[in-house]
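One structure is given below, encoded as structure tokens.
All protein chains of the complex are present and in place, except for one that has been dropped.
First chain written, first letter: the chains are A and B, and each begins at residue 1.
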Amino acid sequence: MAKLDHAALGRRAALGGLTAAGAAAVLLAEGWADAAQLFTTGIPDRDTLNRAGFDLRHTSCLSCSALCGLTALVRLNPRPGERPFVLFGNQDPNHPQRGMCGRGATAAQTWDSPLRLRKPLKRIGPRGSGRFEEISWEQAFDEIAERMRALIAAHGIRALCFTGHIVIDMDEGQWLPLGLGAPNVIAHHSTCNTPGTVARRWVLGAPYAGPPTVDPDFEHARFILFPGRTLHAPIGHQFLLAKAKAKGAKVAFLNPAHPEAAFANGEWIPCRPGTDAAFLLGVAHVLVRDRLYDETFLRRHTNLPFLLKPDGKPLTEADLEEGGEATTFMVFDAKGAALTDHKDRAAEPALAHESEVELKDGTRVRVETAWNRLLRHLADYTPERAAAISDTRPEVIERIARTLAELRGVVDDTWYSARNGNDADAVLAVLLVNGLLGNFDRPGGLCFRTVPGLPPAISRAPDGTVRTILGGELKLPPPGRRLDQEMFPETNATFEAVVKSVVDGDAAYAIRGLFLIDATLFARDPNTRRIQEMLAKLDLVVVTDILHQEVCDWADYVLPSDWIIERSSLHTMIWSLAPAVARGTAVTDPPPGAEVRPLSWISFQILRRLYPDRAAALGWQPEFEDVNTFKRAFLAAIEERQIAALAQRWRLDPAWLREELLRKGYHRFGPITYGTVPYERAPPTPSGKVELYAFHPVLRGLRETGFPRHVEPDAYTLPSRADEFVLVSGKSPAGSSAVAGLAFSSQFLADNAVWMNPEDARRLGIRDGETVELSGLDTGWQARTRIRVTARVHRGVLFAYSYVGGHRQKLLSRLEGFDRLARGVNSHWFATARIDRTTGAAANNASVRVRKLA
Amino acid sequence: MSELPPLVFQAPVADWGWQIAWFFWFVAIGGGLAVAYWQVRRAAVAFTVFVATALGLLLVFFHLGRWWNMPLVLWELIRAGEFNLGSWMFLGVIILTVHLLLGALAAYAHAEDVGIYPPFGDRVREMTEGALFRGVFAANGVLSVVYSGFLLTQAHGIPLWGTALIPILWLISSAVAAVAVLELFYVLGLVDERVSVAGMKLALGLDALKLIAVLAFLHVSLTAMSAAARAGAEELVSGSLAWLTWGGVIGLGLAVPILLAALMLRYGKSKGLIAVSAVSSLAGVLFLRASVLLAGAWEPLLG
Partner (left out) sequence: MRLKPGEQPTRRLAHLWNEAACIGCAACVISCTATNNPEMLYRADEGRGGVASNIRRYEGVTAQGRPTLLLNQCAHCDEAPCMKTCPFGAVYRDENGLVRLDSRRCAGCRYCVTSCPYNARWVHPDTGLPMKCMGRGCLALVAAGQKPACVQACPANARDFGDLNDPESSVSRTLRTKRHRTLLPNSGAKPKYFIVEEV
């Protein structure tokens, strides 16, 4: 334990349990003083702590979806009215993803929030009315199963869609859709990470597509440019970044709005929305112009030496000879001075080359390396032009380029990137700049995550067979292609496909029933009017959630699920580059009077009513009717197996591992590994290289060029008048998440006014605090909001935090003190649902007209 | 139109607002009349000092957020034997308590004027007529008023209050209040005309002084180093409190009495106008206190 005055700042030593223990003493109003004495004498062991009536429990934060490490001080036998726990970030300074931010800090409010769902609800008014009656779990399950049965009988299982946010990707969210053999499990991605995910898949290959799979090595970074990203989540990265900053690291944020993280000595580069690609191409221009790139890296590990035909497609063996391989690409071997196949290990591919070749049909075409093409491509993006497009300054572009090169910096590859409809190009540009810097998989560079190999509790094989970690097996036919991937083949999930199928009838078939798992559709999906229309038209809408979100008002049934701090959890530490898992212990019971249930139990209850045999095959037993037996006998057994599998994989003693997880709340199985991809392991791209020129979309005919380019945002009508603006939304670290957005404190700590630049305000004669009317240029939606005049937003842009404003659930008007949640706007009122056809991404930004009220 | 440093006014937080203004107002009357008592030894004056001081103390007592804890506070003070003599508020409580007692004595002495003959009435009357009592009474009156000004100057969080002009303003306006009350007494027939005539001349002079003092206070504040003092003064001059300054302090409190006095000096006295003028002055004294309180804000920490 670090005694008060001996813990160095920056090395907040192993406070671990201790600090927490001390706090435990405290919090709990009465009796805290006695308990505090316990900790003055030294480190209490768990038993001492328990005897004193306290415990220390690690858990993970689900106030956003990042799952940072938290530690709770728990009172074992709280008296009525006493709060049973308090939460801090896990104090271990070596924790790879340490909590907590302002959202995480709201967990204490979320737990027993007046908005907490406590009983199953059945709708008694029209959809949207928010009128419900409380019903029993029995009744809820019986009725839902009955309606699902009818729906499946009439339209097939494919007419049922499951959507969600993070939980749907976790084990808990899988039991029902997999047990039903449902093809349509369509998560939130298109409104979040799709542009980045698709771009990374193109450039780096499928395993490195998801946002956490590739990340800057924050702890060892020297300079990071964050285009669009705030790094407000996972906040654990900020702790790593703080260590880097203490060693002199610098950060810059390219963003239309000033992110809170920039308060911490960060440079803020305000820019026009949707122009990150232009800015970064300007940076690339300078890097190339001034020869600040890593030539060896480009030659050896990227596809820039690959030859391109005039149509932009790569020259392949199949182009040159009958029976040639279409997957064998051609390069020019500088040593042998001849064309050769890209797999030729002896060759030295030339970066610069241009020549004429004869194709197998006898035609002659000029071919050039992708590098040569890049030089021409970048010629269009002088710093001056890039600055003009992005409304930044050429000097800044020059300086950022030089800093990146001199400090061997890194450009963050984004998490949430679905903003303007042209975002995939921005992420391609991020990867291009990083490629030019040659800073992949090196300390302080853009690195690849090593996963710990935690086996899932339930999974589906390509042949449709569903298996559980406990040996359950369920033979089902392959579920078929997802509706959204039928429409948008590149997407990782595009929920708008469901909306289209319901509202426009514009799909192969229509979705009839929707199961929402922690999916705050109104805060998640653009174009509120369409979402409402869809919800009104569906045959069945079921919601499981922890808080009464706006979408609950539209559900036929609302089922209250338990929350992460009320159950144990074991999960991959998603955002750690080093292989690590986190294990959480239930911190507390659900709040008094809350009949909340684990999602997996809810799933089984529905499944067993529809298909008793399937439920049994997946492990359901009659005694699991008792939820505590289910937890003890089933969920605990799964965890046991998972820990055993991890122990086996990393050659550890399972008992030791279990103890370690209990003691620290996490285990890191090894360090971050550097120098692997693309050096020792080829990225699984078509070329086996880092494809700075993306072949896949070009070969598929999705794009004309494999390089990023600037195209104007096409998700919304561009503002053209003095009173028209792009409305950008972004995240507040104090409140922007589906859960924290409903916290009492977010009403005060996450501003729900719309921000306007002082220049614009002066021009329009709008004063700080004044109320104006916004109307969507595309959706026509009108709303009134308070304007905050602030230099924290770029000219021509309005900014609103997402999740914190414009909540419309009817319940709010009946809750004292929560009225401010209804103020402000939800940017999705104004956002179109236009989908980028090449990636399947949606966009959260919109354009609006501002009207000063008389 | 751009971001101003965030200014936090004390009234919503510390709640030193109208109730404290009334308290100060009663202190001003009780203190000013105690001075007048040196000359004007009338029952009405003595009673008013007593009642005003008592009302003031009651107001301030029930302004305490924890008045119900007072017994414990006193017990703890006595038990520990520690008194914070450095606190103007503590001193003030003593001064006002003494004033209440002195006022009670004076009122007691005048009981027979209203037909009550309490025991030892003569002895008390004899004492209160003495120069010693009247001197102490007047001095304590001045002290109470000065205290109520210093109370503010010692509130270090509120720069607007940090000027020595406030005790001076308080003294002048307390004299204005005392004269106004005397004029009202004249209208009601409680004091004779001689007092009133002297009062009117005095009042004009005092009003002029008060006007100068108010303007000086505004000027000093508007040009102060402290942003909070400047912002507070701006509120008073042209902001949300301007109505209080121009309508209440200057208009009612000064312009109306000065105008009426000028009229009466020219065209002769009228009891009705005297009454209007006196009430107007008294209101001005209240508004002055309220405006200074409400304009109090903390120094912005940013900006």
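Note that in this section contacts are C-beta pairs under 8 Å (C-beta built on N, C-alpha and C of every residue); 3 or more make two chains touch, one makes a residue touch a chain.
Fair warning: this is a prediction, and the values are worked out from it, not measured in the lab.
Residue-wise, the contact with the chain that is not shown comes from B:Pro12, picked out of B:Pro12, B:Gly189 or B:Gly268. For chain B, the list of residues touching the undisplayed chain reads 2-3, 5-6, 8, 10, 12-16, 63-67, 69-70, 72-73, 76-77, 80, 82-84, 86-90, 92-93, 151, 154-158, 296, 298-303. For chain A, the list of residues touching the undisplayed chain reads 1-10, 12, 15, 18-23, 25-27, 29, 32-33, 35-40, 68, 83, 86-89, 91, 98-102, 104-106, 108-109, 113-114, 232, 235-236, 238-239, 241-243, 245-246, 258, 260-265, 268, 733-734, 744-745, 747-749, 790-792, 817.
In this section, only the chains that are shown with their structure count from here on.
The distance from the centre of chain A to the centre of chain B, each centre being the mean of the chain's C-alpha atoms, comes to 64 Å.
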